[in-house]
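For this view, one protein chain was removed and the others were kept in their places.
Each chain carries a letter (A, B, C, D and E) given by its place in the written order, and its residues are counted from 1.
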Amino acid sequence: MALVSLKLVTIIAEGFLEEKLVREVRKLGAKGYTITPARGEGSRGVRASEWEGNNIRLETIVSPSVAEKILNRLAEVYFANYAVIAFVENVEVVRGEKYT
Amino acid sequence: MALVSLKLVTIIAEGFLEEKLVREVRKLGAKGYTITPARGEGSRGVRASEWEGNNIRLETIVSPSVAEKILNRLAEVYFANYAVIAFVENVEVVRGEKYT
Amino acid sequence: MALVSLKLVTIIAEGFLEEKLVREVRKLGAKGYTITPARGEGSRGVRASEWEGNNIRLETIVSPSVAEKILNRLAEVYFANYAVIAFVENVEVVRGEKYT
Amino acid sequence: MDTLELLRINLLSPAVLAFALGITATLVKSDLKIPDALYTTLSIYLLLAIGLKGGAALSTTPFTELWKPALATLILSVLTPLLSYTALRRLGRFDVVNAAAIAAHYGSVSAVTFVAATAFMQAAQQPVEGFLPTLVAILEVPAIVIALLIARRNLGEGSLGEALREIFAGKSILLLVGGSLMGFLAGPEGLKQIAPVFVDPFRGVLVLFLLELGMVAAKRFRDLRTVGVFLIGFGIVMPLIQGALGVWLGSLAGMSVGGAMVLGTMAASASYIAAPAAVRIALPQANPSYYLTASLGVTFPFNLTLGIPIYFALSRWLHGGS
Amino acid sequence: MDTLELLRINLLSPAVLAFALGITATLVKSDLKIPDALYTTLSIYLLLAIGLKGGAALSTTPFTELWKPALATLILSVLTPLLSYTALRRLGRFDVVNAAAIAAHYGSVSAVTFVAATAFMQAAQQPVEGFLPTLVAILEVPAIVIALLIARRNLGEGSLGEALREIFAGKSILLLVGGSLMGFLAGPEGLKQIAPVFVDPFRGVLVLFLLELGMVAAKRFRDLRTVGVFLIGFGIVMPLIQGALGVWLGSLAGMSVGGAMVLGTMAASASYIAAPAAVRIALPQANPSYYLTASLGVTFPFNLTLGIPIYFALSRWLHGGS
Partner (left out) sequence: MDTLELLRINLLSPAVLAFALGITATLVKSDLKIPDALYTTLSIYLLLAIGLKGGAALSTTPFTELWKPALATLILSVLTPLLSYTALRRLGRFDVVNAAAIAAHYGSVSAVTFVAATAFMQAAQQPVEGFLPTLVAILEVPAIVIALLIARRNLGEGSLGEALREIFAGKSILLLVGGSLMGFLAGPEGLKQIAPVFVDPFRGVLVLFLLELGMVAAKRFRDLRTVGVFLIGFGIVMPLIQGALGVWLGSLAGMSVGGAMVLGTMAASASYIAAPAAVRIALPQANPSYYLTASLGVTFPFNLTLGIPIYFALSRWLHGGS
């Protein structure tokens, strides 16, 4: 089984950003994504999201360059005004071509 | 605290495969698993799973050899006809013997 | 984009421990956490948690030293009597100062 | 009441309006989302309630009244999947697997369409046979089995056994058959105790269900282009043929105007709970875009809006009515 | 019935008691949790039910009866956000963004407060105009738009277009307006079919909803210290002013004692479904602690417990009653 090394970008954000974030990662080159419902606390206090559903946890497996683009975009547009965090991990997948 | 290095295999799949996949990973040597509800999009279009609940995200911590067996099995039987992806990461755990 | 390496500690535990675990990780130095609902099986049999909701999957991004403290605390107090597992991964984040 | 008036009554019923609202919600990209848990709860409720009512009615129906409609239903359950399969293979040039998969859906029944038909009969103050829900269970299973058998015969192997187990143990049949048994054993007396949950709110619950189905159907609309013109036409013409067949066989079996109309609607409807589950297990190679888009994106809206009054007009005409 | 008696009736109503139970649950750190899916379901239900009832009533209301109350409502929807904005800027020294954000909430309506007011009128056996729910829809939107326009004029650009789309396609307005249309088209006859779901259980469902809102409001209490004394005072005084204005305009428009009281309560209430969503999109820089704590932690409990009987007493007094 030939494994390919790729990046797993995980974004945790207030729920109402879901559609926006999906559009962003798709536009930046992600071929797919997975969302799980989440809740949590960080440095921000109350959020509107309490009223629009909770947080989401969005994962997308992408090439290193796409991962960087996603982080850049988040830092530019979202980190200031919204409750969002993101982190990157190395993962190994079968069928590497599916993700790039 | 003695930490042991193991593999975390994450499988994202259409929900109706849950029982099947749990049986598979158990048979291949996993000692436990965790499932979170998920939804997502990839290269496949519509799936029956929309009607049978959404995706699942199955995680299992296993030895490297079991991880390989799981990936092989998925590639053989599931990748062709079902909406399934899988990836592997390195994790460190306490009580390494619990997982092997 | 300057990325910082940190530890992602994931704890999977029976649901009724939620408040306790959140208090613990906060006290040991975590600046935030994210919880997703989960279910699973391991080496323990039936759990009361079946009746108090299912498992939770708690993630927190912390410095290596805090990660160690969390694992130590779990090993000391929780591993014996409760259905709990934990594992640690390396992740890269933007805005490293947010987490420490 | 002429056919136009019936059409108006149907289109302005709360159920159809809720369906339209659901479609609108998707088209304007509303953030309205029906929680999964609610959708599942409503499905469980509808199937169980259909079963309970049918079973309770059955317990007071003499067998002499029942056997002819039951036989008509069985005949439908064999004829309709064969009809669909042949049309899809010959005229639509579908391959074996996809033709069988779609045929399984059109042979089987949509529980919600059934409920909408009975709600319409209530609104039109047309009495129907109490045992009708029992016929849903009779019609639902054989069609799926036959379609899978066809595919299997043509393909060689395939895990038919597991698929059959899946169909019978599947929640859809389990609740329908289980509910019927419960209703039969508890009788009308037992049903009365739980009527404030399983009888009175029935039509109101249907409104919530159709709100969700409208949203789902609208999502299917996007795939209409992919599935091609043939399948869209099939999704409208086949219900008309199967519906007419159902109304006719029901009338032959001595059913009332309302009963024959509901049987016709059942025959015309395409399953989207039991059939997709079974097909996904037995024929994983089949493309869900075809069968889900046709049954949910075309046939369901057609039956709900135009089909139901048409089948009723047909039944009245066959019964010599106005 | 004097005002004290009204207060007693209100405080001991199942709805207010459920709110108190919810607060208690949070204060004693109970593990009671209302599932998200239930909360969403209840919201969908309440909004749809309000719409349906209003629409059905509208379909039998002559326009001559409607236009004056509708105009009064429109005037309220323009006046109240301007009033709030001015008070917040001048007296509270809030910046433009936060003042506009809070004003959007206080200009708009809280559906649950509206429902609690009508339930109270039912308990006090005071008839109200059937078309009142329609006024909710009229009052909800313009206030939000006006508040966002103010912020935009002062800030330069901003995605107002998207915010407007969000408001109109947002589930809150979609269900309210969609439900009204459904009710209007289906009429009282259609509503009767679904009454066991959308009419009879209304007040019982409100109890479940308020249990949850009590828990949420109690969580807001923790932030009371952060938001400062001014905002707390604002959260009590502004409803009284807006409520009085609403009762007075309603009376001028010829509404009944009960109708004017409910319109006053609507004016006095602060939105926490439609407004937060719109503000989060259009003014993401605004601090949610301010607007959520004020509307949920102060104004909602105030209106629910004391406000409602006060607005009623006021309406009776304005109508020359005891």
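What to note about this one:
Please note the rule applied: a contact is a pair of C-beta atoms (placed from the backbone, for glycine too) under 8 Å apart; a residue touches a chain by one contact, two chains touch by 3 or more.
Owing to the predicted nature of the structure, the values given are computational and were not obtained by experimental measurement.
From the options D:87, D:101, D:175 or D:279, the residue with contact to the chain not on display is D:175. Checked against the full complex, the one of E:38, E:74 or E:169 touching the unshown chain is E:38. The chain not shown here touches chain D at positions 35-37, 40-41, 44-45, 48, 52, 165-166, 168-171, 174-175, 178-179, 181-182, 185-187, 190-191, 193-198, 277. Touching the omitted chain from chain C are residues 16, 45-54, 81-82. Counting the whole complex, the residues of chain E in touch with the unshown chain are 12-14, 17-18, 21, 24-25, 28-38, 119, 122-123, 196, 200-201, 203-205, 207-208, 211.
Rule of thumb we're sticking to: only the chains that are shown with their structure count from here on.
Chain centres were defined as the mean of their Cα atoms; on that basis the chain farthest from chain E turns out to be B.
When every chain is reduced to the mean of its CA atoms, the largest separation from chain A belongs to D.
Under half of the residue numbers at the interface between copies chain D and chain E are found on both sides, making the touching surfaces mostly different.
Centre-to-centre separation of chain B and chain D, using mean CA positions: 36 Å. Once the centre of each chain is set as its mean CA position, chain A and chain D turn out to be 40 Å apart. Within chain A, residues 16, 36-37, 52, 89 each touch two or more of the remaining chains. With touch defined as above, residues shared between interfaces to two or more other chains in chain E number as follows: 36, 40, 277.
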